[in-house]
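The complex appears here minus one protein chain, its other protein chains still in place.
After this line comes subunit A, so read on.
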Amino acid sequence: MIKRIVDFFGGEAYARQRRRLFYLVLVLIVVADFIVRREHAEYLWERVPGWSAVYGFGSCVLLIFVSKFLGHQGGLMRREDYYD
């Protein structure tokens, strides 16, 4: 069973199904976020349904591009023999 699950995530044949499942999950999460009760929101943004989806996506993009910028333009990434 484990092999079949792993194959589902790796196999080319399941690419379309995988993508559909993924988008379905995304939609369900946002819908659920609108439905759940928000009793004690500490901060303003916590009252906005779906904020976490936006924040998660934004964080991801920010991290990728800021890091790569620091790596390439900031000179953090060097050739592997840099210390040799």
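Note that in this section contacts are C-beta pairs under 8 Å (C-beta built on N, C-alpha and C of every residue); 3 or more make two chains touch, one makes a residue touch a chain; residues count from 1.
The definition used in the following text is that contacts and distances are computed from a predicted model.
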Item checked: Missing subunit (named according to UniProt) among the choices "Glutathione transport system permease protein GsiC", "ABC transporter domain-containing protein", "Xanthine dehydrogenase molybdenum binding subunit apoprotein" or "Cation:proton antiporter" -> "Cation:proton antiporter"
Note to self: Residue by residue, what part of subunit A touches the chain that was omitted?
What the structure shows: 2-3, 5-7, 9-10, 22, 25-26, 29-30, 32-33, 36-39, 42-43, 46, 50-57, 59-68, 70-71, 75-80, 82-83
